[in-house]
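Omission of a single protein chain aside, the complex is shown with its protein chains in their original locations.
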Amino acid sequence: MTYLETLPAWIAIPVAFFLVLGATLTLLGAIGLARLQSFYDRLHAPTLGTSWGAAGILLASMILVSWTEGRAVLHELVIGIFLMVTTPVTLMFLGRAALHRDRIEGTPGIPGAVERSDVPIGPVSPPEGETAFADPAEAPGEG
Amino acid sequence: MTRLFPHPLLTAALTLVWLLLTSFSLGHLILGAVVAALASRAFAAIEPERVKVRSPKSLVKLFFIVGLDIIRSNYAVARLILTGGQHGKRRSGFVEIPLQLRDPAPLALLSMIVTATPGTAWVEYDEETGTLLLHVFDMIETDDWVKLIAIRYETLLLEAFPR
Amino acid sequence: MIEQNLILILVLLPFLAAIAAATLPVNSHGAAAWVSGLSLAGGLVILITLYPQVSEDEVVRSLVRWLPILSINLNFRMDGFAWMFTFIVLSIGILVVIYARFYLAKTDPVPRFYSFLMAFTGAMVGMLLSGNILMLVVFWELTSIMSFLLIGYWHQSQSARDGARMALIVTAGGGVALTVAMLVLGQIVGGYDLDLVLRSGEIIRNHALYPLVLVLFLIGAFTKSAQFPFHFWLPGAMAAPTPVSAYLHSATMVKMGVFLLIRFQPSLGATDLWFWLVGGIGMLTFTLGAVIALFRHDLKGMLAYSTISHLGLITALAGMGSEAAIIAAIFHIVNHAAFKASLFMTAGIIDHETGTRDLRKLSGLRKALPVTFVLTVIASAAMAGVPLLNGFISKEMFLAETIASHGGNILDNALPWIAAFASVFSVAYSLRLVMEVFFGPEAQNLPNEHVHEPKHWMRFPVELLVAVCVIIGVLPWLADPILNVAGRAVLGPDMAVARVAIWHGFNTPLMISLFALAAGTALWVTARGRINAGPEGPPVLYRIRAQKVYEWLLLRLTWVWPRALHRLFGTERLQTQLRLLVVLGICAAAVAIWGGLAPAEKRIGNDLNPAFAIMWLVGGACAIGAAWQAKYHRFAALVLLGGAGLITCVTFAWFSAPDLAVTQLVVEIVTTVLLLLGLRWLPKRREEIAGDDLLIAKARRGRDLIIAAIGGGGLAALAWVVMTRPLVPNIGDWFLRNAYYEGGGTNTVNVILVDFRAFDTYGEITVLAIVGLTVYALLRRFRPGSESISAPEQQQGYAADRLENFILIPSVIMRWMFPVTLVIAAYLFLRGHDLPGGGFSAGVTVAIGLLLQYIGSNVRWIEARIIILPIRWMGIGLLIATATGIGAWLFGYPFLTAHARYLDIPLIGKVPMATAMLFDLGVFLAVVGATVLLLIAIAHQSLRAARLRELEEEKAEEKATKQKGAA
Amino acid sequence: MMLATEHLIIAPILIPLIAGALMLLYDESQRKAKLGISIGATIALLFVAIELLNRSKGSPLSGGNEISFYLLGDWAVPFGIILVLDRLSALMLLLVSLLAIPTMIYAGANWHKQGQHFNSMFQFLLMGLNGAFLTGDLFNLFVFFEVLLAASYGLLLHGSGQVKVRAGIHYIAMNLAGSLFFLIGVALIYGVTGTLSMAHLSQMVVNIPESERPLFHAGAAIMGMAFLVKAGLWPLSFWLPITYMASAAPVAAMFSVMTKVGVYVILRLSMLFFGLGAGASAGFGAEVLIWGGMATMVFGMLGVLGSQSLGRMAAHLVLISSGTVIAVIGLALSGGGTSMLSGALYYMVSSTLATATLFLLIEPMSREEGGIAAMLALTADAYGLEKDEDEDEEVGLAIPGTMTILGLSFGVCLLVLAGLPPLSGFIGKVAILSGMLGVGGLPPYLTWTFLAVLMISGFATILGLVRIGIQTFWASDSKPPKVLAMEFAPVILLVLFIAAITVRGDSVLRYTDATSRALHDPLIYSVGVFSSRQTIGTEEDE
Amino acid sequence: MEIVLSAAIGVFAGSGIWLLLRPRTFQVIVGLILLSYAVNIFIFSMGRLTIGKPAIMPKGGWVNAAEYADPLPQALVLTAIVISFATTALFLVVMIASKGLTGTDHVDGREPYRSGETK
Partner (left out) sequence: MSAFIMSAALSYAQIALALAACLGGFRLLYGPRAQDRVLGLDTFYVTAMLLFVVTGIRVGSPFFFEAAMVIGVLGFVATVSLAKFLIRGEVIE
């Protein structure tokens, strides 16, 4: 921990602050995840961690590393961006899965499925002339 | 040029990512640009259509609004988690929000915003009716949520991305 | 010099004839017989040219080196005894060939017959002439094999197959014993040279292993010579064509045992054990054979038991071991060969002409077969020991020997009595043979109506042999020279000159002979009716026929019990096997460590970090949870497994292994997806598995739990013990010091992977490629189970949804991530040599990026847009890695020698440029190819199932429209 | 600067890999081209193996033992990975390529069409085998084990079907578990000694502190489990018959050398680490090898006797073969002497060739309804349980050429496997026994037990094979199967190999004798390895 | 820390072994994966534990090897991870094929109890 001793306070304090903030928010999110009663409620909890929880810690790291390196080291930004971009996918899927299951089970308080005029299930046919595999069952390697 | 750089915006963004990851030097700019261009070409294979941004200004504005909202809702939700367990005042529920947005790309952006903002969860979007089913952590007033999404975010998104 | 070659030719000739005969067309009866006969005649000529030397007690030798390192050489030696025996083999061989020429049917595949017969002759001659006791065993076993093939010549018949198998099992088994005996003998005397063994009688008899050697040796000799209790194979061998019986099973092969006894008597004999075993078994067999022979209704069966009996007689003589006994034995070998071969041939003629060998059916043939009748009578008389025939003379000598004293023990004293008893039966069965076949009313209802004399040439061999019987019987001194030469070869030059005579005065042996003739006749006359009406064997004894015992025992020893034991000590259940493996592994480690482990001198350790401990609390719970849920809640187990994998990744990162953390993470992701892909084909368990809550199942689980606890605890203990010991000086330090200077990279782990130990990585990517190929190949042929073809439940029912409908928004994000993953992969790849990353993690990252597209869209949609040729990627990757390695050759360095330096590229700065990176590129390509291939091959199964569903739906629709149309 | 010929040592690994990878660039439909590449590569492999064998004999100057090396990446021992060519590895290489050519041709007749990428996987298998025989590094050995295992998984499953998949699960599960043991063992050895080089370890064994030695032993014991599984030691061998029976004929033929990889490693490592000069570690594990080997022989014998099908029998014969060699290794560790081990090596070569031949014979024999298919009624007939006394048809019937060749080849296998004279099986057993009896360094009870087990197992082999041979060639009157020339040729080739090692038995035995003597003196190996010089270093010296 | 990691190895290995001895293919595959985690950590631990000193060297200068984590076990683990990933994938596919071909997920390819037999 030698290099931390040389830190000036004006760096140490914000870094410590962001660290504590991030960690606390993440912890709170996790507490929510553990304590909340309904699944849909629990769905909200981890976003504390993925938003400001992560942001706090990443910021702390950025400040600290930039100071020690003596230049702006912003690569933590990459993590932050992609964390933000990718989190919705899982949560959307999970929410949808819960909804689907609740609808089947007829859980009260769940909005029903929207009536739709869908065609029966079936895969979309690929654009003509671009077919990579004449027979989809032919696995790649043949093409 | 379009064939070489099918997604200039993406190429630029990826180059930026490269620079962030490595270091801001001319060499890495070149290297990053090459990598980014190649990656964009690969992307073009699965997504030939270019995403056009009409008004970057609206996007920047949206970015700041969302930033603030995130901070606010972080606080709100954190407080609710700490206290809500005991008092049970909080009421959560579903909100159906009719959307005008139809393009997948801005919708995806919207989904990120909704997700990144603690307190709102994207549950289902119906393509045909354009309805978004949202789950909110603390149901203040249904209309507030509709307003928040439809006005605060959707308008800006509609501005930024032409139909 | 010439003699040497002559001996070799002598041995080789029959084998050459065998090869020649084998190449002849199937129906070339004459040619095959001529080839065989001439080769034997040639052998006889050689033999006769060698006689002058042999008669001077010279041993003619010849040596061809084969396995000098084992002292096994084709070391042939011919002395008088071998000469005499070879003479019998070759001369009777010629007669048998002549006989067989007319005996075998037009439809028989004769080349095979002559080929086997000649190969047998060669083996026999080789065995007789072997001067190396291991070569002797080689030829010995060859005769067993040839005998097997010849008995099974008519393999369409069950009895031929059984007989052949039994003969082989008994004689080859004996051969195995003989092999061991000879090996040990060789060790005792210090070599396998026969002369050496024959010289070393004293050493052998005084050696501690002498009893063992003797017993094994005798098992070999007795099985071959059909001595009790191994006698039963010989009657079974009668399923062979009669020429074979006459040749192998009376005149020659069965004599190998007694040949051996006589040959080794000087070195192994002259002990009480020898006397008791050889003499005792010989006398027992002599008696038993004679008694049983009388009761056999099958002509050849009777002759077979008679042969057994006479072999017993010779064995008994060898057991007595005196000079006179040996001479008598040699003489009886010759005589028996003559009369028994002729008898077999006449039996063959009778069988051939009448179609039966049953003594009860045969009758009154003396008119139909007058010449055969005379010949049979003379040969039978010789067999019975009637004076003026050869059998009488050697039998007299035998009787004289039984009377003589050989040590005066009980057996010795009983010998004359036993001999007399057995002789009575000999006479009786000989008489029975002649009387039943040729006397009495003319037989009715024979299978062949018109019984007549065979072609003269078929009878000619018999005539010749019978002539020999008579000539020797009348002028026995003609045999003197040969007997003496043979005897001296066995007993040494100091042997007293033997003289054979017809008349020795009215002495005890003659009395016994006469008594036997009278009593035997009386026995047959009185018991005739009862014998004919009785079973195929002597009263009482027939019930415990050795063959039955043999079959009973064989079935159990070689089938029933082995199968039961195999089941008992084996399993085909995987769980048991894995349990054994684990338990044995635990035991192995425990035994190795037990008691020897001392505590470390200086214990090292890191301070406990609570965060780490907390993380592992979850990790441990995940592992246990996964174990708990894996049976009924596979999905839950899978998620828990993901948790366990993540904690592993955290651990690696914590303890300074960032490369491992990255790799573990990407692999973890792919593994999860793979397992999920697989889960699709394991339908959800809906009910409890039957028998799962039975007590036994619970007990089994309890036991496994204990094993698991011990195993886990053991590994933990091992890890702890090693971790807390001070680090030994190891090669790792060298890598650290040299990574930068020698390997041209700062990330030592990566430098090890792509340079110091690149060969491991090279193998590793090959493994990946192979697995990819295997998965691909296997799934190409895969048909999902019927219950898995239908769409998953989530895609059925009212809530069913189109994929596009809910994946619309996520898929946009997932598509965006595609170029990002590519950039990240490039980053990881380029960084590898200096910082965590490398070709492998980059490759998997690309694969994950692609995978994401598969998850986020429809497979057909995505495959219409991206053409992936994973197998070629793998191939190219492997080739690039190889080419990089081979590139070093051009500079005169070994495979995979890397060249590293930091290039100062303008604008970019110092860039590590190691050929190792090119290697890493190969790794990258191979990994992308293999991983993508794995994922896609499995993913395509869903498509197939969907297609099957579509087809079914179409069918159903068609049906419906048809029905509508019909209505 | 390295001479071009020095690279020959790595050729047995590179040739198959390049061939295998190259074939991946071809389409599945270009089978002929692939077969051509494959056969070409295999023949090249044979030539290389012969040359390497000659090289390993060395000159009289080097005492008849030339240890050649290949420093991969030009890194010095013990840091880099080294390939070591000594007599033993050269012998194994030759054995592999001797088996590979006929098997490859055989597969080319029909089998390679039954699934995808057969030829590539076959080449990868060769690569794995050769690598395992050549490497002088423990972890690299693991990697090559995995290469050959992965290829064997693929080859076993080649053609798919219920039987194969069922067997595959067992085979793969056992070997995966075995691999984990291997890893634990290697890691433990590294943790205790700090090295992975076999030669280095061999030199270190004597000096391991007594407090650490138990850990080293534990590592070796745990690692040994993997080899014992591979070698088919009872009771870790139950997967083997099922697997070998399920696999396609050419694959099973190749598999008969796979158990020998386990045997090879046990031999190599136990001689290096636990030889007579290993101080406190000398003879470690010998008891397990001796009794386990003999138990395996007995179990194999029971299996041979109790088998209803030739495939099952052949698989159990593989067990007997490897059990015998393992027992001899154990005995050699206990002072059984060099000639005994030499005999065992000879025996291993001969029995491997014979079992491979047997596996290639099985499929043609069972091709039509006749042949082996008729053997289901085997027990009934063979034991006369339902004896039908129709001996009326004692008419000779011509054995057509097919059956003759099949029958002769079968006979050769029988003689070799049963150890009957005059073929190589007999020579092998005599060599083992005369070596054992000649030295007399073992306690009598071991000597005689082993002798009895060896002889009895040979005898059981006679019983079993004769039973099935009779049933197949004599008792069935169905038409002979149609066998392609491309299937006959390999069988005949293998028989010729057997004939060759029989006739030239003395040369082979002289070779194995020197091999065995070198194995008994691990210093030859380790000093040899440490005398290797980096190319770069030698240049500086000059 | 050593005690935690040892315990961790033990728990993973124990769970893995238990699953390995179970009769269902999925259990076995999960067991193999858990075991391979345990083994990987075990290999790793043979280089002893070092916190915060990855084997990434400075560019030039003298290196005190004792300060850094032992890189060799790490390299070995990397290879082991890849290989066990590959073989797991293979086992998985064989598992799927077995289910498809035999209709059961029992490791022996057949159910030990037929329904109704025990009930």
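Lettered A, B, C, D and E in written order, each chain numbered from 1.
We take it that a residue touches a chain if its C-beta (ideal position, glycine included) is under 8 Å from a C-beta of that chain, and two chains touch if they have at least 3 such contacts.
Because the structure is predicted, anything quoted here is derived from the model rather than measured.
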Checklist line | Touching partners, among the displayed chains, of the absent chain | finding: A, C, E
Next item on the list: With the full complex in mind, choose from E:Gly31, E:Pro54, E:Pro73 or E:Gly100 the residue touching the hidden chain.
Entry: E:Pro54
Check: So which of C:Ala564, C:Ile614 or C:Ile867 would be touching the chain we can't see?
Finding: C:Ile614
Notebook entry, point to check: Which listed residue, C:Leu640, C:Leu718, C:Val771 or C:Leu934, touches the chain dropped from view?
Noted result: C:Leu640
Notebook entry, point to check: Looking at C:Ser28, C:Thr576, C:Asn606 or C:Ser942, which residue reaches the missing chain?
Noted result: C:Ser942
Check: Can you name the residues of chain C that touch the chain not displayed here?
Finding: 609-612, 614-615, 617-618, 621-622, 625, 635-636, 638-640, 642-643, 646-647, 649-650, 653-654, 658, 661-662, 665-666, 668-669, 672-673, 676-677, 679-680, 791-795, 803, 806, 810, 814, 817, 820-821, 824, 828, 831, 835-837, 841, 845, 848, 851-852, 854-855, 858-859, 935, 939, 942-943, 946
Checklist line | In chain A, positions touching the absent partner | finding: 1-5, 7-9, 11-13, 15-17, 19-20, 22-24, 26-27, 29-31, 33-34, 39, 42-43, 45-46, 49-50, 53-54, 57-58, 60-61, 64-65, 68, 75-76, 78-80, 82-83, 86-87, 89-91, 93-94, 96-98, 100-101, 123
Next item on the list: In the full complex, which bits of chain E touch the chain not displayed? Write them out.
Entry: 51-54, 56
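One rule holds for everything that comes next: only the chains that are shown with their structure count from here on.
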Notebook entry, point to check: What is the graph distance from chain B to chain D, where chains are linked when they touch?
Noted result: 2
Next item on the list: Spell out the chains that contact chain C while also contacting chain E.
Entry: D
Check: If every chain is reduced to the average of its C-alpha atoms, which one ends up farthest from chain B?
Finding: C
Note to self: I'd like the Å distance between the centres of chain B and chain E, where a centre is the mean of that chain's Cα atoms.
What the structure shows: 39
Check: What is the distance in Å between the mean C-alpha positions of chain A and chain C?
Finding: 64
Check: Taking each chain's centre as its mean C-alpha position, how far apart are chain B and chain C in Å?
Finding: 74
Check: Got the chain E residues that touch at least 2 other chains?
Finding: 20, 25, 28, 42, 45-47, 72-73, 76, 79, 83, 86-88, 90, 94-95, 97, 101, 107-108
Next item on the list: Could you list which residues of chain A touch at least two other chains?
Entry: 85, 88, 92, 96
Checklist line | Sites on chain C touched by chain E in the complex | finding: 572-575, 578-579, 582, 604-609, 612-613, 616, 619-620, 623-624, 626-627, 630-631, 634, 637-638, 641, 644-645, 647-648, 651-652, 654-660, 663-664, 667, 670-671, 674-675, 678-679, 681-682, 690-691, 694, 704-705, 707-709, 711-713, 715-720, 722-724, 727, 730-737, 739-740, 746-749, 752-753, 757, 760-761, 764, 767-768, 770-771, 774-775, 778-779, 782-786, 788, 834-836, 840, 930, 934, 937-938, 941
Notebook entry, point to check: Which chain D residues qualify as touching chain E in the complex?
Noted result: 139, 143, 146, 149-150, 153, 157, 160-162, 165-166, 168-170, 172-173, 176-177, 179-180, 183-184, 186-188, 190-191, 196
Notebook entry, point to check: For chain C, which residues are in contact with chain B within the complex?
Noted result: 804-806, 808-813, 815-816, 818-820, 822-823, 826-827, 830, 853, 857, 862, 865-866, 905-909
